[in-house]
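Working notes for the structure below.
Excluded from the complex is one protein chain; the other protein chains are retained at their positions.
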Amino acid sequence: MTSRTLGQFYPVSSPVHALDPRAKILATAVFVIGLFLIDSTAGLLFVAAALVTLVAVSRIPASTFLRLLRPVLFIVALTILIQVLFSREGVTVLEWGFFEVRSGGLRLGFFLALRILLLVSSAGLLTATTAPVALADGIEDLLSPLKKVRFPAHEVAMMMTIALRFIPTLGEEAEKIRGAQAARGADFSEGGPLRRARSLVPVLVPLTVGAFRRADELAEAMESRGYRGGEGRTRYRELRFRKQDALALAVTVLVLLVGILL
Amino acid sequence: MENPGEGTRNGGSFAVSCEKLSFTYPGSGRPALSEVSFELRPGEYVGVVGPNGGGKSTLVRLLNGLLRPDSGRVRVSGRDPATEPFEVRRHLGVLFQNPENGLVAPFVEDDVAFGLENLGVSRQGMRDRVARAIRAVGLEGYERREPNTLSGGEKQRVALAGLLAVEPEILVLDEPTSMLDTAGRREVLEYLKALRAEKTILHVTHHLEELAGADRVLVLNGGELVADETPERFLSDANLLRENRLVLPVVPRLALELGLPPARLRTPEELAEAILARTESGTRAR
Partner (left out) sequence: MKLELKDVRYVYAPGTPFEVEALRGVSLIVDPGEILGIVGGTGSGKSTLVQHMNLLLTPTNGEVLVDGVNARSLKKSELRRRVGLVFQFPESALFAPTVEEDVAFAPRQLGLDEEEVGERVRESLRALGAGELAVRSPFALSGGEKRRAAIAGVLAMKPEVLVLDEPTAGLDPATRQELLALILGLRRAGISVVLVSHDLDEVAEVADRVCALEEGRVRAVGTPAEVFYREPAQAPVTVRVSSLLKGSKPEIGAPVRFRETLDALRALQGV
């Protein structure tokens, strides 16, 4: 049985991995906001350089990281294309039949594309260096002051933890059911979109029914082990905010300030 | 039958006592449990067998407060699980059948700590107890493993560790090995065996060989307690076995057919010895 690391978490040890997840979540949030306050390409490039350094420090192989960016390549290309084709700013750089490529378009396209890449990279770095469980803990902690306004922070965190626990299991279950139905002659690749959607019924129905049954059994097990909500509950895992974490936050803010000023 | 007394932790009368326990699932035509009465003395190891649908799982859930009886009385360490479930669950832990759906957390040690977290134990207190529980089931080194990378036997051991961390005096095992393969079953039983000396155990199972060494065996069929016997008497009663859809494991079955005592012969080695002894002496056992 192989361990399929959930989502994008890349398990190595690095100074970034060791940071408190709350610091990382906050840093990412600040980063995202900061990105929108930067209005020069130079600023973005500076921030990009800082991010690349950070990726290197986090010991994530470049190839792996670039793979994280693959899903957005299409959007990035589209953005550049739209700007390039429809911008009327700057001087004409190229002419190709009906279309005019202007320097302004190129510049704006590049700027927007870079911003998108940085946004996705920061989220990607967060999930690559923070174990899902730690993320859940971090989110729970950051949300807990909201308990005062009756926000179910504990319940949300519990749901996240359980989801993380069961996603690989449900994934295997889905594979197994697919195989079982394929063995009975089900074909998931044939036909138009409507046909294909219908062919998923023999997989989705049992998967859903199974998930409900699991939920029942899990609830029984949790209750039997004394679970009664978040009241009076302690936590085994510990989050300790240390100097490094404060430093990391400070550095993030600094880098963004420089970027904004550039 | 003696009055079920207020069993206390320190070997008072009973660890668990049930008096005329009845329960019918809402919407069901017939009772799942009908006037069931029995006691468990502290330190006893008692088996529960019977056909599916006979009431075994219902009994388990009435003991730990997941279900509330329609009538009758249950006391676990002196407390009523229906009114004080949280307290009862400190003293009585249940190991369920499905190894997958009892594991809550994404990592082994976090799951083992789950019960302690619910009890509000301090972080420092938890660390020691979790480590000890993991050691008690032979899973040192597995602390940061994810549940979906474990074998069935390992998952059940994690679940067992989670129970042990809370340090209950009573363990209820609800067919803990049914979904495991031979190796997994052997693993889990090995660690359960080690607990017999210190815990009171109620073991629901279909595999009669798992009840070797039990003090008593309860038979539940159609919601009724039809027998409360020693394993010896129980394994030798062919009618009892047949009526309750119980199947003798191969060794006792061979023994029975050969006229040897089925309850005393459990392993192939013991059976072979007994056969040799008999052929050598040239006399019949009975």
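The first chain written gets the first letter, and so on, giving A and B; residue counts start at 1 in each chain.
In this section, a residue touches a chain if its C-beta (ideal position, glycine included) is under 8 Å from a C-beta of that chain, and two chains touch if they have at least 3 such contacts.
Values in this document were obtained by computation on a predicted structure and should not be read as measured data.
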| item | value |
| --- | --- |
| Contact residue for the chain not shown (choose from A:Arg67, A:Lys147, A:Lys176 or A:Arg196) | A:Lys176 |
| Residue among A:Ala29, A:Leu112, A:Ala186 or A:Val258 that touches the chain left out of view | A:Ala186 |
| Those residues of subunit B which, in the complete complex, touch the missing chain | 51-53, 151, 178-179, 181-184, 206-207, 245-247, 249-251, 253-254, 257-258, 268-269, 271-272, 275-276, 278-279 |
| Touching residues on subunit A - with respect to the absent chain | 2-4, 173, 176-177, 179-187, 201-203, 205-206, 209-210 |
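Going forward, only the chains that are shown with their structure count from here on.
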| item | value |
| --- | --- |
| Subunit A and subunit B: spacing of chain centres that average the CA atoms, whole Å | 44 |
| Subunit B-touching residues of subunit A, taken from the complex the two chains share | 1-4, 132-133, 161-162, 164-165, 168-169, 172, 214, 217-218, 220-228, 232-238 |
| Subunit B residues touching subunit A - in the complex, by the definition given at the top | 61, 64, 66, 85-86, 89-90, 93-94, 96, 98, 100-107, 109-110, 113-123, 126, 130, 146-151, 159, 162-163, 166 |
